[in-house]
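In this view, the complex is presented without one of its protein chains, the others remaining in place.
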Amino acid sequence: MTAEQGLFLCAAAFTLASAVMVVSARRLIHAALWLIAVLSGVAILYALLQASFLVVVQVVIYIGAIAVLFIFAIMLTRRQTDHDAPSRWTRRAPAFLISLLTLGALSGIVLAFPEAGRLPPPMPPDLDAVNALGAALLSPTGAAAYAGVLFHESYVLPFEVASVLLLAALVGAIYLATTERRRRES
Amino acid sequence: MRNEWLYIGVFLIVAIIVPLVPLGFAALVAPRKPNPTKRLTYECGVETVGDAWVQFKAQYYIFALVFLIFDVETVFLFPWALALNRLPMFAVTEGAVFLGILVAGLVYLWRKGLLEWQ
Amino acid sequence: MSIPLSWYLFLAAALFCTGLYGALSRRNAIAILLGVELMLNAVNVNLIAFWRYLDLRPNDPAPMNGQAFAVIVFAVAAAEVAVGLALILSVYRRRKTVAADEVNLLKW
Partner (left out) sequence: MNFWNDPLHFLAEQLTAMLSRWGLPTAWITFIEFFLGAMALIVFAMVLDIGLVWVERKVVARFQDRLGPNRLGPFGLFQPVADIIKMVIKEDITPATADKFLYNLAPVLAAVAVIALWAILPLASTIYGADLNVGLLYVIAAGALGTLAVLIAGWASRNKFALLGAFRMVASLISYEIPMVIVLLVPTLLAGTMSLRGIAEAQRSIWFALLSPLACLIFLISAIAELGRAPFDLHEAESEIVAGYHIEYSGMKFGWFYAAELLHAFTFGGLLAILFFGGYTGFFGLEKLPAFIWLDNPFVQAAVFLAKAMVGYWVIMWVKYSLPRVRIDHLLAFNWKFLTPLALVVLVSTAILHRALMEAPRWQYGMALWLANLVIAWITIEILRAQARRQRRHQRAASQRQQTAQEQTV
């Protein structure tokens, strides 16, 4: 076993153990904090995959914003959520069964996938991934602008649509989160 | 070429160990004589009323919400800022449209009076 | 560089199913959303693993499909959390509950 495999196994074990805690912790705030552990574990996996931009984005957006929003929401609904009462086994057993079946199905797909045993190709030495990502997201010719080739997949439209989606989410979420009285006042 | 993230991983491990050293040392030498009064919640001598984990103002949540959306949009501008030198002028407009949508959100909040603290 | 692609895929599958179990078994709506977050992260691990293993080809200088997908998943996740939590808060304000099985606004 190489050092890299050891690192991967440590990160994977940490991520999965935290994930189990997320779905089993009684106190919701602890579940949210375990979610942060999962998110950091996933960030370590991104680092192993050499996707630098996504490592920092994972920490900035997921841990810095989404997890904080979760904690705020849990504290806003404190009266009910200090302890999440365990659901009955009639609910947990089918849930467990369904996830187990899904796991089996996904594992089957992975095992049947012809490229599953593949090892990673070497990173292109002069690839500036963030720069290329910017070109892919914003140039009509895609990463072509970065790489100097003729054509590449371009994500201009999805990127712009994503920003519209975020605006819509902002407006909708604000509408839902403010009370009627507050809305009438303004 | 060394792997920068490996170094940062090692650095973070050391960064966790270093604060633990004085804390461990303090745990060894510091006196420990707890009593129930000492371990009460500190509120300048007045006894605490009710649970301290109170429900708090919904307004904090609104600001966290606005922050989340703005954070996502601005972080995704970093690839744009980097690639700008290589891209045609079209990409600048592209980024400007993205920013314009961001500004639209800000204007909406402002007009709705949600940036006011009450 | 000695980790086969399947390791990442298995990990992502396990993470996805843990999230699925959380989303199905929890009563609290916020806890359900936490489970959904786990599932989204599993998807992103898959996307980045595919980028690293299959997207990067020796003769192709800058393929970014996996990362671009992941970025858009991030945006969608943010929107989902913002609206989802706002919905839960809105229901909580009316019904004083966040238990998913006690909310029957859309049931008949």
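A, B and C label the chains in the order they appear, each numbered from 1.
Please note the rule applied: a residue touches a chain if its C-beta (ideal position, glycine included) is under 8 Å from a C-beta of that chain, and two chains touch if they have at least 3 such contacts.
Bear in mind the structure is a predicted one, so any value in this text is a computation, not a measurement.
Although it is not drawn here, the omitted chain touches the following shown chains in the complete assembly: A, B. Seen across the whole complex, the unshown chain contacts chain B at 2, 4-8, 10-16, 18-20, 22-23, 25-27, 29-34, 36, 38-44, 48, 51-54, 56, 60, 63-64, 66-67, 70-71, 74-75, 77-78, 81-82, 84-85, 89, 92, 95-96, 99, 102-103, 106, 109-110, 115-117.
Mapped onto chain A, the interface with the missing chain covers residues 3, 29, 33, 36, 52-53, 55-57, 59-60, 63-65, 67-68, 71, 75, 128-130.
FYI, only the chains that are shown with their structure count from here on.
Chain centres here are Cα means. That of chain A falls 5 Å from that of chain C. In terms of their C-alpha centroids, the spacing between chain B and chain C amounts to 21 Å.
Residues of chain B in contact with two or more other chains: 58, 61, 65, 68-69, 72, 76. Under the contact definition stated at the top, the residues of chain C that touch 2 or more other chains are 71, 74-75, 78-79, 81-82, 85-86, 89. Across the complex, chain C is touched by residues 58, 61, 65, 68-69, 72, 76 of chain B.
Of all the residues in chain B, the ones that touch chain A in their complex are 1, 3-5, 8-9, 53-56, 58, 60-62, 64-69, 71-73, 75-76, 78-84, 86-88, 90-91, 94-95, 97-98, 101-102, 104-105, 108-109, 112-114.
On the side of chain C, the complex with chain B involves touching residues 71, 74-75, 78-79, 81-82, 85-86, 89.
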